[in-house]
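With one protein chain removed, the remaining protein chains of the complex are shown where they sit.
Chains here go by letter, A and B, matching the order in which they are written, and residues are numbered from 1 within each.
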Amino acid sequence: MEIKLMLNGREVTASIQADTLLIDFLRARGCLSVKRGCETSNCGLCTVLLDGTPVLSCSVLAARADGHSIQTLEGLQEEAAEFVTFIADQGAEQCGFCNPGFVMNTIALLRENPNPTDDEIRAYLAGNLCRCSGYEGQLRGIRAYLNQRNQG
Amino acid sequence: MEHKTLKTVGQPVRKKDAMALLLGKPAYVDDVTPRDCLVVKVLRSPHAHALIEEIRTDVACKVPGIVGIYTYKDVPQKRFTMAGQTYPEPSPYDRLILDQRVRFVGDAVAIVAGEDEQAVNRAMKLIKVKYQVLQPVLDPHEALDGPILVHPEDNWRSLCPVGADNRRNLCASDTCSDGDVDQVLAQCPYVVDRVYHTKACNQAMMETFRTYTEMDPYGRLHVISSTQIVFHVRRILANALDIPKSKIHVEKPRIGGGFGAKQTAVAEVYPAFVTWKTGRAAKMIYTREESQIAASPRHEMEVHVRLGATQEGVIRAIDVYTLSNTGAYGEHGPTTVGLSGHKSIPLYTGNLEAFRFAYDVVYTNRQSAGAYRGYGATQGIFAVESAVNELADRLGMDPVALREKNMVREGQIMPAYYNEPASACALDRCMERCKELFGWEEKFPVRDMGNGKVRAAGVAMAMQGSGISGVDVGSATIKLSDEGFYNLSIGAADMGTGCDTILAQMAAECLDCSVDNIAVFGADSDASPYDSGSYASSTTYVTGKAVEKACQQLKEQICTVAAGMLNCSSDEVEFAGDRVRKLDGTGEVTLSQVATQSMCGNPTAVQATCSHTSPTSPPPFMVGMVEVEVDKETGSVEVLDYVAVVDCGTPVNPNLARVQTEGGLVQGIGMALFEGVTYDEKGRMAENSFLQYKIPTRLDMGRLRVEFAPSYEQSGPFGAKSIGEIVINTPSPAIAQAVFRATGVWHRELPITPEKVLMGMKSRG
Partner (left out) sequence: MLTIKQYVKVQSLEEAYELYQKKNNVVLGGMLWLKMGRGSVNTAIDLSGLGLDRIEETEEEYRLGAMVSLRALETHPGLNELTQGAAAESVRHIVGVQFRNLATVGGSVYGRFGFSDVLTLLLALDARVVLYHAGEMPLAEFAALPRQQKDILTHVILPKAPRRVVYLSQRNISTDFPVLTCALSHQGKKYTCAIGARPMAAQVYGDEKGILTGGVTGESARAFAADVAGRARFSSNLRGSADYRREICQVLIRRGLLAMEEG
């Protein structure tokens, strides 16, 4: 079947199968930031924005993206760069495999709630697993970014 | 001790790959290898123990797009091990790529290769296997000398004298001791005699196992794999495929986490076999389910501790017996178990008069175990530290005071640690600082918070090693390049830990330049200098020293070239970072000029390779303290505050050392409270996904606070020891103690779930 969508701001028309998952569609189109970490919708690595809303691309049929807008980290480099430097300054990126999903969901969080408390950050990002960092450095990084932004 | 003022070592330098990773740039196996290659999958056994009577692939082979289906009849018949260890490996050669006997639920039955995933999936369903289902041995207590043999085959081999005997289901066995432990224990008025049980926890790194293979233009097998051990993978594949090692080239791109999982060649053999057979590029991506059920988790261990002390709390003797379950194959079986005693008992060297450490490692029809951060020390430390906490309770003594009385101190010889000295040991300072930072005096007393909730605290100490003494080899090649930048090549594997950056910091320190001036490359079995690989907490300590040595040699080479340019002898010049100058001040050349000269009419190499190995493995030490809130009506345990103070020698990069610590603590918290492993009577593991195997989220770890109490290890680079593994060891015993304080019940089996906590209190009455 054929679908038409906006992918990172560009209109894309593609032929897909009924059971193509959005994650596989995106990776096949070069959006390699989108990672798969499980088969049970538990890890958050594959997070993308669907019409601006963070969703698990492993659990969305590509067919359902027809007529919608999808953004991956490839399309949000500048918005991400604003705060990921603060994560880098903590060394909290570690292996990096969970980073794109974490960064995408943090973007969604900050759009929805520009000044989250620590507890709000933890709650919003609870669906983003990370096995390396112990999460604390990610939180420090986001906090450092917010502090700097709010002072600047 | 005199230390030079350091410019780069000790700085919180940003990881070299940080921004690329954070911005999602393609960096991992599946990102950097072609999509257009054969898809490889493995059909897995539904039985814990069976013989394949008949396997029919004819129908499956007819699925359009299927290129090959391989069974036990197609593979070489020489046994090998998938353990990434220095040759001769202590792990037994007990595997074939595919075997007629399957030994656990998930064991490989057939390899299917096809043009796309759909074809492979269809073919998998069409393979007809007739099994002769055999009775499995699932309980490690029943394995030794039991009637069911996991490895009855004649061509099973053990290369090292580790006490293995496949006719007894025995993967390893040994006893060592110092003094007469039975006699001293008999004299002790207080003897804690307890058995502790830890399960086969999974590393659960975010990137599952994956490997891409292709034939290169020279007719060699080119392997791109998510591995911690490129050189060992070369040997393992050569053994498995029964081909010369010269035919194999292994490299690793960025790795999405390892924690020891990727110190075993879990996935590599399958696509490698397909490529070798077909000549075509192939890729295998493990599913999460495969990573849970057919990989390389922690060894389940049952640790029996007898610990004897005086009325005053002087710990005089420790007797440890460990029964370790290696599962269906012996990867890391003979070695992990050693740490359960050798890295727990020495913590109490202080007054110890006698110790004994004995163990058996048995085969069962469960998933094969492997290497997981902590590598046996985690299991042993849970046991011994819990026993010490139980002793403190029996004596009515503060567990911190008890430890202060008995802990190992700098300069002591540790009989239970191969008689190595605690050459650099700040364990006492770790305890002092941790106590203060945590607020032990206020938090140790149990506090009732109302509504059924109480708060309590626990403490534990830990040690680990820094590399494998006398075995691990670390190497570095450093060369001067155009305009005066440096290339640093290593065979160690940065798996997110940041060793590329840390080693570059060391090189920058030696060469008096910025970290940005060091380009790091690794790891590649053709191009990198030999390195055992990144495991056993070795990279900073062992490879780091190799970097230091190589830099020293390179500086001499640079001086030689420069001296030629300055028309003097090399002992008349000195290396000064961005230049080389004559000692008498009459001339100098810039590093850039030396680099240019080195590439034109120059016979002197400006490239040095050095290797390093260490006769000792200096332990890092640490103390962890935890405050929990226990809901006595539901049994829920919430970690509120975790404080860790670590002596890793010099923290080469304090940011990365801290994040290593925090990550290790959270994995340890997961092991203590959440990460269950449950087998049914058929040998099927329930926790086969992230739906069932629950690792901590950011809502489950409370607040973490980490500090360092550095010692200075003379034999390490810039005084450094290790940090990667030790950090997982304290949460289990500390949390178990806090839960005891809150509820009056000791939990000697992990994880400590709400049900166990509540029902434990109920049955105690």
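The rule is simple: a contact is a pair of C-beta atoms (placed from the backbone, for glycine too) under 8 Å apart; a residue touches a chain by one contact, two chains touch by 3 or more.
This one's a predicted model, so the numbers in the text were calculated from it and none came from an experiment.
*Asks:* Considering the complete complex, identify which of B:Lys62, B:Lys128, B:Arg167 or B:Lys762 is in touch with the unshown chain.
*Replies:* Touching the chain that is not displayed is residue B:Lys762.
*Asks:* From the list B:Ala186, B:Met599 or B:Leu699, pick the residue that touches the absent chain.
*Replies:* B:Leu699
*Asks:* For chain B, enumerate the residues touching the unshown chain of the complex.
*Replies:* 118, 121, 451-452, 633-636, 673-674, 676, 678, 686-687, 691-692, 694, 696-697, 699-700, 753-755, 758-759, 762
*Asks:* Which residues does chain A use to touch the chain missing from this display?
*Replies:* 1, 18-19, 21, 39-42, 44, 47, 50, 53-56, 58-61, 63-64, 66, 105, 108-109, 123-128
Everything that follows uses one rule, which is that only the chains that are shown with their structure count from here on.
*Asks:* Under the stated contact criterion, what part of chain A meets chain B in this complex?
*Replies:* Touching chain B from chain A are residues 28, 32-35, 37-40, 42-43, 45, 72-74, 77, 80-81, 84-85, 87-100, 103, 122-123, 125-139.
*Asks:* For the complex, give me every residue of chain B touching chain A.
*Replies:* Checking each residue of chain B against chain A gives 12, 14-15, 17-28, 30-31, 35, 203-208, 254-259, 287-289, 495-498, 653, 655-656, 658-659, 661-667, 689-691, 695, 697-699, 701, 703-704.
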